[in-house]
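Removed from the display is one protein chain of the complex; every other protein chain stays in position.
Chain nomenclature is as follows: A, B and C, assigned in order of appearance, with residue numbering initiated at 1 for each chain independently.
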């Protein structure tokens, strides 16, 4: 066993995410831009997927940026277009229709998603803050995040815990999580599912089996329940027996540092 | 001018068909098997399209067997798979979805079609003779003929005149022509259109502007109105001024014989 | 990635009696004929066949009495004539036949490929196909334009059986740059519930990585991949070999007279596996004659 001083929060987030992945899963990883956004959208998810492959899920597959099962031994040093175009991969499907069909056919098991607003029922907003028609802050739109939440079996929310992110009710529902809780998601006609876990830099949350409210499951060793609640605009369900998030094992740390991300391309900031 | 003894019926059918083609048209040509079926489905249509290209319609294009604008200077000697696969052409679209979309988008101007049963309103049957569920003769199905009649602007029926082919009412409507006549086609929800001409080995027919009944327009020099009517199970409208089908010009015959089909691949039987 | 490489007999054994099968290729081109022969060898029956244009494979199944229902745009053998076994069974009223036009059938596969239960189309308005099949073709009204349309149901099936060109052991199937695309294999692959692909050749994964744009069936869609050289014979496999016209003509002479059993005894039941089939149907010299690589 390692103790908390021996791993970074990013490494903890990687192992927490990897534990949510199962053998045979097909994982959707989106595009990230740069800095922390890249680490959250691509870096941690890819490291987690590879860690799962190296440990308990050898037959897990990754879909990234229209590339299916790219050769992760050859992650390009930069992600300009040419590196993406020529990155060795098993399949680069003919146009985005194929990816969209794979989504709506329900072929993906897990996706990683983030948003500037996340509410107590796991609905996400990446479209607009304030009034939709004349917003105080226009965001990026929808991308496929709506589709992830509609079709992927076990979407994972991966983000940093912040008071203005974790809101009671999103201003706009870009992506339907558990909607208004209870059976409201399937009542609206959506397939069963919705986000399964929220992995943050301070804690891991799930959703209550019946009410579908966000529920604090574990707190990282570097944080406390009080600190966690202080970073949220709503009060999540808190189990009496909130545990400490399981620390990465020394073997996991070795894999992350020596095999998966030796050049520190994935886990930079 | 040439006279009737100087051209074959196939050559006359080619020129009659070519006169129906306009500059800029996109022509759908189907697949024919062998013998007379090949001549009717492919040979005459391709010769007609090329004749139109060489005369009044230089910008006419041909779609044949999933090949768009194949190089007609290099018509393969045989049509086994390998010759089709390697025939130089402008486009071989990725799968049949593209062709089907081109059909339902209404991108085709003319198609050539034939059937064992054709009725007075130009409906075709290539599916079953007798009772559909237990037919006396099961035919081939539908292929895209249904779609030609639904979507192509000016479908041409190209067939030999026979009593058992030209029936009062088809046993099964594979392809909707003018349905029950009048406005019944558009009443059923179909786009305006339906077959424009019926070109046979003995005569050329159109459809009455109002009633949409088949109407004898011209009789080939080798035949007579009486002979034509004797080969039909129903009585078409007959204009008082039925003319003789315009004979091929010497220039048209030269083009057909020397430029278009010098090796007699298209017009064999 | 997981190896999905299996033997032909094991692939066929996955398929139970009564399954619905989407069969790829087109009439006399690149259909999974070896796999269909193996199903007949294993005496499977009660199948529903979904195809785009159905052809030789459906006629084999009809000859063996193994197919009860067919949904397709065409049934025949192109230049070789009628699909006699199929036709006989339809004319006897023993085969439930559902005809669709090409646009309508492609829409049905596309619905299945997209995970939606139907597609709208106006291809079948006024036709006999719509009149006789209210189960699968229903009138709807466009919610925007009010136009009369049909909804056609998604073409889902239990298994999709395709014959491809080359694949790696994981099931990444690639086409050659020059190929005949007159089929719906890529859509059928995407629409598959359980996908079995036979290919001419298994190649190393490293070869696949070089040209990912040629992968039209990615490994995650595939349940089993089988190496079966000349697996479409007597049909053609574009880029590999031409159709075997002599074999097809002989087949038709027998079928015309209802002699399927004779053909099956020689080429299917009489040959314990694909290797024996190849020996019965081809000589080395004939293989070179048919090859076009």
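Here, a contact is a pair of C-beta atoms (placed from the backbone, for glycine too) under 8 Å apart; a residue touches a chain by one contact, two chains touch by 3 or more.
Predicted model only: the values in this text are computed from it and were never measured.
Set against the missing chain, the residues C:14, C:92 or C:116 yield one that touches it, C:116.
Of the options A:36, A:162 or A:191, the residue whose C-beta touches the omitted chain is A:191. Of the listed residues C:12, C:67, C:149 or C:166, the one in contact with the hidden chain in the full complex is C:149. Remark: the omitted chain is touched by one listed residue; of C:140, C:246 or C:280 this is C:140.
Take chain A: the residues that touch the chain left off the picture are 31, 33-34, 65-66, 79-82, 84-86, 92-97, 99-100, 103-104, 125, 127-128, 132-138, 140-147, 150-151, 172-176, 179, 185, 188-191.
Interface residues of chain C facing the missing partner chain: 107, 114, 116-122, 138, 140, 142-145, 147, 149, 151, 153, 177-179, 181, 211, 213-214. One chain of the complex is left out; on chain B, the residues touching it are 24, 26, 58-59, 61, 67-69, 71, 88-94, 98, 100-102, 104-107, 151.
In the analysis below, only the chains that are shown with their structure count from here on.
In terms of which chains touch, the assembly is arranged as an unbranched chain of neighbours.
Remark: among chain pairs B-C and A-C, B-C carries the greater number of C-beta contacts.
Put simply, the chain nearest the middle, going by average C-alpha positions, is C. Separation between the centroids of chain A and chain B, computed from CA atoms only, is 58 Å.
Inter-chain spacing, taken between the CA centroids of chain B and chain C, is 30 Å. Chain A and chain C, compared by their mean Cα positions, are separated by 40 Å. For chain B, residues touching at least two other chains, in rising order: 94.
Among all residues of chain C, those that touch two or more other chains are 186.
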